[in-house]
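The complex is shown incomplete by one protein chain, all other protein chains being positioned as in the whole.
Presenting chain A:
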Amino acid sequence: MTPEELLDAYAEMVLIRRTERAAHDLFMSGLVKGTTHLAAGHEAVAVGASGALRPDDYVFATYRGHHHALARGATPEECLAELMSRSTGLCQAKGGSMHLTKASSGMLGSYAIVGAHLPMAAGAAWSAKLRGSGQVAVAFFGDGATNIGAFHEALNLAAVWALPVLFVCENNLYMEYTPIEAVTAVPNPAADRAAGYNMPAEIIDGNDVVVVHETVARAAERARKGEGPTLIEAQTYRHFGHSRADPAKYRPADEVERWMKHDPLDVARARLEALGVPPETVADRDRRAAATVDAAIAAAKNAPEPEPALAFTDVWADGGAAWRT
């Protein structure tokens, strides 16, 4: 990554961090209902990967997917409006926090059934292969998804068909509340399974945006050359609990402290400093991100609720919901 690319990546990560903080605060103040699964701490995975992809590549994410929507071009205002049930939301307030989607830029959805989107990503990659488009598809998923059948079916199919797909595990050590190591037969829940599917795998520092970027770029290049899928296990950590107001008290204090000292924003800042980027340039990006998110919060709060008729649109491709004559 050039210093300029790294600075942009840093700014994008700050924007995501601020958006997630806003989502948390809006949830606690009752303006976001249902649930949220915040990705603060995971920013480098989304931003590092996205920067290494083509604009027309496909991304599939999980219910912890705000960072992927933002990294693929969704605005904080669209995301927060969706969380706040406003008509200006990304999905017209019909999806919510767990289903952020920005199809116009290839971010084809956030799926809330664990592991379900891995076969979809394989299918999008199959489609790219059939069309000869040179696109790749990326499925981001949590460590918890590595013990569900769809993960294994997708990996096998992708390997057998040599599909241009990247499987990127965001291993944050906890499936929800239970440590992943307590329920998994191998120490590296994603990477250790790859050999069973004759698939190359890498375990990387998911909190270093440069490392993620370089790893994804290499894997995407392999995929585009027709050399098949790659599995990447990016080690990272949640700043918040699993969902909603989970204080994550099940995590040992020393573990939390260790990971908080390895925050992706700090890692990127240190790299920028080493490259000679002036601190005031970095601070300026911090201020701009804060202003963008503040404006997004205000705009989302002022946006209208969806019209009731919207409940009956878009079941079908013709826009309607008719089920009988």
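Definition applied: contacts are C-beta pairs under 8 Å (C-beta built on N, C-alpha and C of every residue); 3 or more make two chains touch, one makes a residue touch a chain; residues count from 1.
By our rule, contacts and distances are computed from a predicted model.
A.B. asks: For the chain omitted from this view, which of "TPP-dependent acetoin dehydrogenase complex, E1 protein subunit beta", "ABC transporter inner membrane subunit", "Phosphoribosylformylglycinamidine synthase subunit PurS" or "Rod shape-determining protein MreD" is its UniProt protein name?
C.D. replies: Answer from the record: the omitted chain is "TPP-dependent acetoin dehydrogenase complex, E1 protein subunit beta".
A.B. asks: Of the listed residues A:Arg21, A:Lys94, A:Arg244 or A:His262, which contacts the missing chain in the full complex?
C.D. replies: Residue touching the absent chain, from the options given: A:Lys94.
A.B. asks: Among A:Val160, A:Val183 or A:Ala270, which residue is in touch with the absent chain?
C.D. replies: In the complete complex, the chain left out is touched by residue A:Val160.
A.B. asks: Could you please point out the chain A residues that touch the chain left off the display?
C.D. replies: 58, 60, 89-96, 99, 101-104, 108-109, 111, 113, 116-128, 130-131, 137, 149-150, 153-154, 156-157, 160-161, 313-319, 321-325
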